[in-house]
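Take a look at the following structure, please.
The complex is shown incomplete by one protein chain, all other protein chains being positioned as in the whole.
Up next is subunit A:
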Amino acid sequence: MSDVLPTIPPHASDSLAVLEKSRSTAETFGIPLAVLLEITHRCPLQCPYCSNPVELDRSGKELTTEEWKKVLSELAEIGVLQVHFSGGEPTARKDLVELVKHASDVGLYTNLITSAVLLTRERLSELADAGLCHVQISFQGVEEGLADRVAGYKNGHRKKLEVAKWTRELDLPLTVNAVMHRQNLHQLPDIIQMSIDLDADRLEVANVQYYGWALKNRAALMPTVAQLDECTRIVEEARERLKGTLAIDYVVPDYYALRPKKCMGGWGRQFFNISPAGKVLPCHAAESITGLDFESVRSNHSIAWIWQNSDAFNRYRGTGWMKEPCKSCEFREIDFGGCRCQAFALTGDAANTDPACALSPLHETIFKQAEREAEGETNRFLYRNFAGGTLESGNDS
């Protein structure tokens, strides 16, 4: 009866997230249905695969309460339907309840993407009363030992379980977000069972995507081909078995693929996010690409203008910017040459073909290296923090 359109296509999905009046007018770049708001980069966790940039925004640069409220009003006005409050850890902002209330007042559907460890039952209840529609909690594993080690945060796992329980008691829908990698993939069947036990509506099985912090930790995180095949088999079996009970979204890593992913649904086509400091970005990793100037909500331009007209959004839109082998490739309108951030990180030029593509001259070299890392013994993490990262102690293998 209907299309189900995921509203966050980060580095993954190929579904259309813009409701176009006519499917033939693909070049009009309508305002996205949903926007990711990274309201702070502060976070008590130190996950080594954090999707935030390595250069984090300090709290002094964050937009004020009034500035975020203005952003929310503007987003609702131009046709955005949903906002995701994310971070960093969004609950680290003292004004989160006020922001959720304002978003609800202007008619936005609100999601909270949280690590949960800072929440009290009272605050969660206040968020529900403010109109919060959905809670997504990240989990790093199924048992304290591994989960707390990955997060670099003691007793975090226990707290997450508690908050997940409160979420359902308050009648809020719950999504379990499980970021998967070599050191926790063996726990996937138990993570699925944990999601059922927590009465979650959705489970996101999100394999790590290797940019920023995760790229620095690739040798400790990269799964083997065999692990990944087993992961896919488990997800497919569980999806069938749990139809109507637990919806499972699945994000695979692209390193072992032959074709690249249609990253963000294509640059500047259906997604943007706003950074703690108010930069409007085509993707949450976009600031890793040097030489692009991202406009801020603090500038004189409206958000709609930035989306439609700014140089950073137009630079890699469509296919006009492409070089060979993308330029003449029959799949250029299907995957848009893959991920610009990955192309930049691995080749030094964001306009190159994403090396995830078998047609990239670097594909073979880079992915053989990843395979070697996956078979390797390096399990030590570089934890994410404002100091540029701290090496894990006592796990020297």
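What we mean here is this: a contact is a pair of C-beta atoms (placed from the backbone, for glycine too) under 8 Å apart; a residue touches a chain by one contact, two chains touch by 3 or more; residues count from 1.
Operating definition for what follows: contacts and distances are computed from a predicted model.
Novice: One chain isn't displayed here; going by UniProt, is it "Phosphate transport system permease protein", "PqqA binding protein", "Heterodisulfide reductase subunit A" or "Aspartyl/glutamyl-tRNA(Asn/Gln) amidotransferase subunit B"?
Specialist: "PqqA binding protein"
Novice: From the listed residues A:I31, A:V71 or A:A374, report the one that touches the chain absent from this view.
Specialist: Answering carefully, the residue with contact to the hidden chain is A:I31.
Novice: Any idea which of A:N111, A:N184, A:N273 or A:S288 touches the chain not displayed?
Specialist: A:N111
Novice: Of the residues listed, A:V100, A:L172, A:L185 or A:A374, which one is in contact with the missing chain?
Specialist: The one listed residue touching the chain not shown is A:L172.
Novice: Check each of A:Q136, A:S195 or A:S275 against the chain that is not shown and name the one that touches it.
Specialist: Missing-chain contact among the listed residues: A:Q136.
Novice: Which one, A:L81, A:V106 or A:L382, makes contact with the chain that was left out?
Specialist: Answer from the full complex: A:L81 touches the omitted chain.
Novice: On subunit A, where is the contact patch with the chain that was removed from view?
Specialist: 1-8, 17, 19, 21, 30-31, 33-34, 78-79, 81-82, 84, 109, 111, 133-134, 136, 168-169, 171-173, 175, 199, 201-202, 243-245, 247
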